[in-house]
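For this view, one protein chain was removed and the others were kept in their places.
Right, subunit A next:
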Amino acid sequence: MQGLAGAAALGSATLPARAARSTERSSYTPGFFSQPEWAFLHAACDRLIPEDAVGPGAIALGVPEFIDRQMETPYAYGKLWYMQAPFVSGPDNLGYQLPFTPRDIYRKGIAGAEAFVKAKYGQSFHALDAATRDVILQGFETGDVRFGDLPASVFFAQLLNNTMEGAFSDPIHGGNKGLGGWTTIGFPGARADFMDWVDQYGKEYPLGTVSISGETA
């Protein structure tokens, strides 16, 4: 079958993609985020998935680039959501009821977060140490902070969701650089053929991860 042939071809591919990737990362210019927003995004993502002994962090994985690239997709314009008025608030368990698209949430959220941080700490978010940034993000996640008509918790949830997507989706979308998200957890990516591994009980899967474009790690 065509699919099996494709899988076999990917298994033997060894593309020298690592060098090209690091250049691409440093030269990326955001299309949606302004420079101050870009600095906030890096400083926040860096705390959501920090670099540590377990594996690479969100910055090395290119998560900000992923999020910026997502901002030009229909999703970011709210085209995947039912966005008909009226917008009426209700109990949390009935779900999201705000008129804001992901683009709106980032724009309002980062501005609101920066204003909040400046008022409280007298500096920009990205200038604060890691521990202080963690405290601030925890406050956004669980507290009652509001950025005008946007609850901080909504902004935080948007950022956290997209950060996880950026770190663990196929690198075709701009994140998961060097397949570092996948190697951290032992996910083999687009291999998608485990016929011979179904009943190799208990053993760790030995083959490296591979992306849709054939990049390996």
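Methods note: a residue touches a chain if its C-beta (ideal position, glycine included) is under 8 Å from a C-beta of that chain, and two chains touch if they have at least 3 such contacts; residues count from 1.
In this section, contacts and distances are computed from a predicted model.
J.: Not counting the visible chains, the remaining one has a UniProt entry; which protein name from "Linearmycin resistance permease protein LnrM", "GMC family oxidoreductase", "ABC transporter ATP-binding protein" or "Cytochrome-c peroxidase" does it give?
T.: In UniProt, the chain excluded from the picture bears the name "GMC family oxidoreductase".
J.: For review purposes, identify every residue of subunit A that touches the missing chain, sorted by number.
T.: 1-4, 6-7, 10, 47-50, 52, 54-55, 73, 75, 78-84, 86, 88, 90-97, 134, 137, 141, 160-161, 163-165, 167-170, 172-173, 181-182, 184-190, 192-195, 197-199, 201-205, 212
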